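One chain of protein is taken out of this complex; the other chains stay put.
Residue numbering begins at 1 within each chain, and the chains themselves are lettered A, B and C in the order written.
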Amino acid sequence: MELLIYGLVNSAILAVMAIGLSLTFGVSGIANFAYGGFYILGAYTCWGLFTQLGLPYLLSVILSMAALAALGFIFYWLVFLRVRGMEISEAIASFGVGIAILEFLRWWGFIGFYYNLPGFLKGSVEIGGVFVDCHRLIIIGVALALVIFLWLFSHYTKIGLAFRGVAQEERTALSLGINSDFTAALSVAFGSALGVLAAITILPTGTILIDKGYDALLFALAVGLVGGLESTLGVLLASLILGFAQTAVAVYGATHWMMVVTLGAIIIVLAVKPSGLFGKSKELEERV
Amino acid sequence: MKRDLLKVVNLTKSFGGVRAVDEVSFEVAEGEFLGLIGPNGSGKTTTVNLITGYVKSDKGKVFFKGKDITGKAPYAIANIGIARSFQMVRPLYQLPAFKNIVVALRSPRVMKEIRGGKYGELDDIAIDLLEDVGFERDSFVPYKLASALPHGYLKRMELARCMALRPDLYILDELFSGMSMSEVAATMFIIEKMKQGGKTVIMIEHRLRELFRVADRVLVLNFGRKIAEGTPKEISESNEVKKAYIGVEVELA
Amino acid sequence: MRSKYFQLGIKGLVVCLILVVATMFFIPDCRSQEVSSKFIVIGVPTSLGYPHGVEGLEAVNMAVEEINTKGGVNVGGVKHLFKVYSIDDRSATPGTPLNDSIMAYEKLILERKPNVLMVGTYRSEVLLGAMDLLSKHKTIELNTIAMSPSMEKRIAENPQKYKYNFRVTHNALQMAASIAVQGDAFQKKFGFNKAFIIHEDQVWAKATADGCEVMLKKKGWEILGREVVPTAVTDYSGPLLKARNSKAQVIFTVFSLPETAICSKQYYEMRIPAVYAGYPSYIVPGHLWKTLEGKVAYQVVTAGELGLVPTKKYPKSVEFFEKFKKRLGHWPDADHSGASAYDAVYIYKEAVERAGSLDPEKVIAALEATDHMGVNGREKFSPQHQIIFGNNPKETACEVTFQWIDGKRVVIAPEAIAEAEIQLPPWIKK
Partner (left out) sequence: MVKEGYRKERLDRGIKARCDSIFMLTSYREILYMLLPRVLPIAALIIIPLVLEVSGQVYWQKVFILACVISLLAMGWDYLASVGLVSLGQALFFGVGAYIAGALNHYLKWPIFLTIPVATLGGALICTLLLAPIIRMRGIYFGMVTLAFPLFFNRIIEATKLCGGTEGLPGLTQFPTIWVATYLIIGALLICLFAFRRIIDTDYGMVLRGIRDNDRAIMASGINIYWVKVQAIFICAAAGAFAGAFMSHHIGIVGMSVFALDMSIMPVAAVVLGGGGTFAGATLGTFILVPLSEFLRAYGTLRIAIYSLVMVVCVVGLPEGIFHYLQRKYHQFDRWVTVEAKE
């Protein structure tokens, strides 16, 4: 029972973390390594708006998401556009920006334990003899809502369809009058906003810390790689696998091996099926 | 009767829901010149990819010289003695034309015969080969970067690369596509010479006039299935083939 | 898309970059010459991206300012002033390679020629690596962060080589002893004897947990299980559930990383029927009740330093704490290193005055004879250069155990300075 509930919670956390990164990659093929930076920056923005400026919580959540989305958009035009297609340069440039954001915040004095976001709900409930705080249940809800929302968004809205178009065949999409740069920039913006949402959902379980940014990137990558970076379904499944594996290892083995399980899963999955469980990069499947 | 060099049995491959190659079987005898034709998307290139190991087959077997080579890696198959050219040429653009050939000369199959390959020796062999396929020996052409060569030359360079491997079986995938008339004529000359030399060749071609001139036997594929097999004359008179090529004038050689 | 102007800007930048690098290589660093012989240089190599480092440095600065305004240090009749240089060794960041941190040490030693190093590194690995460096450069260090007992082991093995290292704060074993003192309180008041230990995966934490286990067993406790939590974990439900299932009465924790705040919160949310105790050092800071929305209620914590959790029974600690809090402008975040860094400056000052010289050999001899009434209590070094801790600030340095009750830190142990008695959380039925 414990395994079931906490495995589910853990999976939900992983899914929420990974979904922003995977969305961006799925649409524009950009692995946005600055994700961790945006994640934490969003959390601090929300914290600042909420506690320092005294805005209502919901408003500050929306504002910080909007701010980071705008930043992501600008970031695409300033950085990604110039290195599009050179994977390594893309990775290094975005990773550099991510580190710069995190270390700048650290230098600015965002250290220590002062920074905390309120959870959406207080208190805890008992399910089958296990106490769970309501906030963790909400994370599960958010994860589900996000997945459903993304599915509806990508299948029934104009931008969503453009996203899918670009994801499948960039040139054809271009010839149909979809501005692929604009779409890619939007995808980065959208991914960043989702990152902030993830931060705001997850971080109230502890406090806001710079190092969480690095963790977020690592876990999001792990989930993305195992599930296939561009597939929402893959993210869902991979986070379930990893989430339960981690919890199982923590409950029945030693907590020690949680990280080993994660990294081991990446290595094994990639060695067996390079595009991830649900990835569809045909070129990776071909025996060349 | 000459023995079969290549034998393909029930080869099958699907991509997604589409059966690209469906239960195709055929043999190629030693010294035979086999033509492989069919409309676009009929599975010709996939068949070649299956034989040479670039794509893994779902079902079926490939025998070469009586040995099962199904599922072997492309380089291993090249070393056994099947050389293929690509429909879409993708040479090593960063290297001079003759170095493209040297790469093939460095394969274990050839190195066994050349032994050692002293400095520059491979280069000379490569340039000889290029001359065979119509590169002007004393010009700059063999020394030019592949990226600077016109398409017709690259196609013939592919042929030279196949020849460099000294294979027992050539598989030429749409060699003439994208060539000008005069280039086709020049290349035809080389092909005919190969035929006279008793080489075994499988040739995929859309230019039926040229193909029918050299082919001993022709195989027709449509929607991944073998729909006809016979001498060029039989094929050109077959109604089934004409149906497959609706709108395409079938000319007699 | 890109304009010509932009490209030129980049080229210019690259050229500037190369020029800057070239100059750095060839122009000798003149900053090292400004150190006058009238100064005693204190080097502070530490992790300035983390509270322990920042507050350690602040405490050193505070002590130095106090001493300098009073006229400085009397070295054999000549007045010297203290001067502080700090360097960030980034040792608390997990992605930093060892050589990078050691380079920071070396840079500070070579360029500032400090007489003494204080505060020191965050990570034990770096501390052990730096010991060789210190003996090579004959530089004294008074550590106040890293707690690995391996330091004393190495000093005991090779006292001549490693005599330059001193530790002013507690080490992991003393921590373990203090946790065992907590155990006494539980035993005496409620008759508890079943414990579960959770600790994070650091050298000192492991050593503390080991020590704790041994000492608790000696006092008749039954250890039902032990869990190691690797760094950078976001979910502690596994270990907590294990603790609950083992029917433990007390959970002893040994944590230092901030993300372990999650554990406190989860414990509160899950209503685990065992008292949360031990050394969860992140919930030491005074503002934590507010930050964590009271989710630390009834948790029992041992804080490393009396000066950071002051008690009215020892006035010197209150005095320091108020000064320090005013200087920082907020509650101190770190659980140790602030008060001991403050004491370290005074200990060194007194040693230099007694030695009458700045020669490391003489100063070391004087340091070994230290007997200082500091904010953490009465401070003396053991033969392995470790401050001796005990249960009465009038006799030794002292660690404090407090409990979070109604937003306040109430000191409950050791008895000599206790303000109140230990309480059980309301969800535990006796």
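The rule is simple: contacts are C-beta pairs under 8 Å (C-beta built on N, C-alpha and C of every residue); 3 or more make two chains touch, one makes a residue touch a chain.
These figures come from a predicted structure and were not determined experimentally.
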Check: Relative to the complete complex, which of the depicted chains are touched by the chain excluded from display?
Finding: A, B, C
Item checked: Hidden-chain contact residue, picked from the options A:53, A:70, A:86 or A:233 -> A:86
Notebook entry, point to check: Looking at C:184, C:201, C:222 or C:353, which residue reaches the missing chain?
Noted result: C:201
Margin query: Among C:40, C:84, C:104 or C:134, which one touches the chain that has been omitted from the display?
Written below: C:104
Notebook entry, point to check: Just one of B:86, B:135 or B:153 touches the chain that is missing; which is it?
Noted result: B:86
Margin query: Tell me which of C:132, C:395 or C:419 is the one touching the absent chain.
Written below: C:132
Item checked: Interface residues of chain C (partner: the chain not displayed) -> 4-11, 13-14, 17-18, 20-21, 24-26, 28-29, 48-49, 87-88, 90, 94-100, 102-104, 106-107, 110-111, 124-125, 128-129, 131-132, 148, 150, 154, 201-203, 206, 230
Item checked: Hidden partner interface residues of chain B, rising order -> 52, 54, 73-76, 78-79, 83-86, 90-95, 99-100, 102-104, 106-110, 122, 161, 164-165
Margin query: On chain A, where is the contact patch with the chain that was removed from view?
Written below: 31, 78-79, 82-83, 86-89, 91-93, 95-97, 99-101, 103-104, 106-107, 218, 221-222, 225, 254, 256-257, 259-260, 263-264, 266-267, 270-271, 274-275, 283-284, 287-288
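Simple rule for what comes next: only the chains that are shown with their structure count from here on.
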Check: How many angstrom between the C-alpha centroids of chain C and chain A?
Finding: 35
Next item on the list: Provide the C-alpha centroid distance between chain B and chain C, rounded to the nearest whole angstrom.
Entry: 74
Notebook entry, point to check: Residues of chain B that touch two or more other chains: which are they?
Noted result: none
Margin query: By the touch rule stated above, which residues of chain A touch at least two different other chains?
Written below: none
Item checked: chain C to chain A touching residues, read off their complex -> 1-2, 49-51, 54, 93-95, 201, 227-230, 232-235, 237-239, 241-242, 258-259, 261-262, 265-266, 269-272, 282, 285, 287-288, 291-293, 330, 333
Notebook entry, point to check: Any idea which chain A residues touch chain C in the complex?
Noted result: 2, 6, 9-10, 13, 81-82, 103, 106-107, 111-116, 118, 122, 124, 130-133, 135-136, 202, 205-207, 209-212, 214-215, 246-247, 250-251, 254-256, 258-259
